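One chain of protein is taken out of this complex; the other chains stay put.
Order of writing sets the labels: A and B. Residues in every chain begin at 1.
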Amino acid sequence: MIFRRLFCSALAVAGLLGAGSTRAEERFITVSSTTSTEQSGLFGHLLPAFEKASGIKVRVVALGTGQALDLARRGDADVVFVHDKTAEEKFIAEGFGVKRQEVMYNDFIVVGPKADPAKAHGTNGRDILEGLRRIEATKAPFVSRGDKSGTHAAELRYWKAAGIDLDKAKGPWYRDTGSGMGPALNTAASMNAYILADRGTWLSFKNRGELAIIVEGDTKLFNQYGVILVNPAKHPHVKQADGQKFIDWVVAAEGQQAIASYKIGGEQLFFPNAKP
Amino acid sequence: MTTLGDSFLTAWQLVAAADTRLAGIVWLSLRVSFAATLIACVVGMPIGALLAVGRFPGRRVLIVLFNGLMGLPPVVVGLLVYLLLSRAGPLGAFGLLFSPTAMVIAQAILVTPIVAALTRQVIADEWAEYREQLRSLGASRSRAAATLLWDGRFSLSTAALAGFGRAIAEVGAVMIVGGNIDGVTRVMTTTIALETSKGDLPLALALGLVLIAVVLSINAVAYAVRGWAERKWG
Partner (left out) sequence: MTVWLAIDGLGLIEGGTTIIDSATLTLSAQRNVVLGPNGAGKSTLLRLIHGLLHPSGGRIAWPTSLSQAMVFQRPVMLRTTVLANVEYGLKLKGYATAERRRRAGESLARVGLEHIAARPARLLSGGEQQRVALARAWALEPELLILDEPTASLDPASSREVERIIDEIAASGTRILMTTHNLGQAKRIAEEIVFIDRGRIVEQTAVEPFFTLPQTEAAQRFLQEETP
């Protein structure tokens, strides 16, 4: 039958096309990480060095911290590389992660319209809590990630620390976008709104419009990144040895130097602080 | 306006520079969507033909179902395939998540109803014309379906192209099951989404223009081949 032959060859072609270059023998690990690390370009700088040193390819799936951890909970990643200490510790406590190691930090900044209608800059532009209070008081437009990411979690902590009950204060001024850092910045740029962002994404972000940094440098704004091996006891297929190699490399001198040397426009984005 | 101008310029520069990274991304897009469309045709066309020609209980329900599934949201398909292929899912053992194969599966699911529904329309028209002759010659319904699929091959190319267009343009499904991994599962649409989130709107739009150009050229070639074949066979 000609149709049967047609059918079989079509499926064979489809199989070839679909699986074509996924070489099974390629050695790789899957890292679920955050958009901030991927989109700032850090991984593009860091991973080739690791691949060269180890021969292991790293496949990065970039999501919000919450999603990245959920992905790992389902066993779809070998290593998580995220920035939300509370959520990470919960992840370990649930038994999904082996051990959390601190790698580096960057910092959050408040970005907003250059004219700063809410006067969120304050006296020295270093007080995050005062800045948020002023934004809330003037009901100046504020864009929130609203996506359970590490940045979103941090934002919620700052509102709380500033003594503002968001549930009550929320109004049309507070735009919950449910999107990644980049899309949220795009929204903020088009609305001329305030937004909490990580410095790395901001520095590599091109569509800034009228936005500028309004608050920065408050020690409260430091944003710690941790790296965790997914627990092989929960997910036996996890590439334990290669995943651990990546973690060991990134917290050791070589990886830490590579992180420190990543700069955009002469500015360092991430500050290594792994404890030996 | 400057963004638009920039984009055309950037698009042209990208193509002119024959950027190998871009070429890799375009090639992966084409490969994945072509494979998905092929599977969708192999599965969807016989289904469509049997829906047009056959008489069996539930046929009307299936027709409505396939017509409805044409509007399947890619994100839903992506999620579904993700849950299937995830390590915690029923097909997790194969380790297919975040691979081009996963993307092919998701797009094939997305596109099959489109191919089936459009095929049903084409074959139903043919069946109205051919029915008496084929039955007079003693063709069974499944045999008639096969004959009409072959006879309607030029019209059916439209169904295949519609499916391909949908596959290569969608971003929701491949983003979820592919993970947009650089060099492994990054295709044109996910690159566009990524550059948009980085705020590089001119580059995103330029990539969009390249995508449109690729899709247009494939359609133009298919149209020309179809025209030639129709003139040859009537």
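Criterion: contacts are C-beta pairs under 8 Å (C-beta built on N, C-alpha and C of every residue); 3 or more make two chains touch, one makes a residue touch a chain.
None of these values were measured; they are calculated from a predicted model.
Chemist: With touch as defined up top, name the shown chains that contact the chain not shown.
Modeler: Looking at the complete complex, the unshown chain comes into contact with B.
Chemist: Kindly state which of the options B:96, B:111 or B:139 is in contact with the chain not pictured.
Modeler: The one listed residue touching the chain not shown is B:139.
Chemist: Name every residue on chain B in touch with the hidden partner chain.
Modeler: For chain B, the residues touching the absent chain are 129-130, 132-139, 143, 147, 151, 153-154, 232-234.
Heads up, the rule we're going with is that only the chains that are shown with their structure count from here on.
Chemist: What residues of chain B sit close enough to touch chain A in their complex?
Modeler: So the residues of chain B in touch with chain A come to 31-32, 34-36, 38-39, 41-42, 86-89, 92, 95, 97-101, 103-105, 108, 146, 149, 179-182, 184, 194, 196-201.
Chemist: Once bound in the complex, which stretches of chain A touch chain B?
Modeler: 3, 6-7, 10-11, 13-22, 30, 35, 39, 44, 59-62, 73-76, 180-183, 185-186, 189, 201, 204-208, 235, 237
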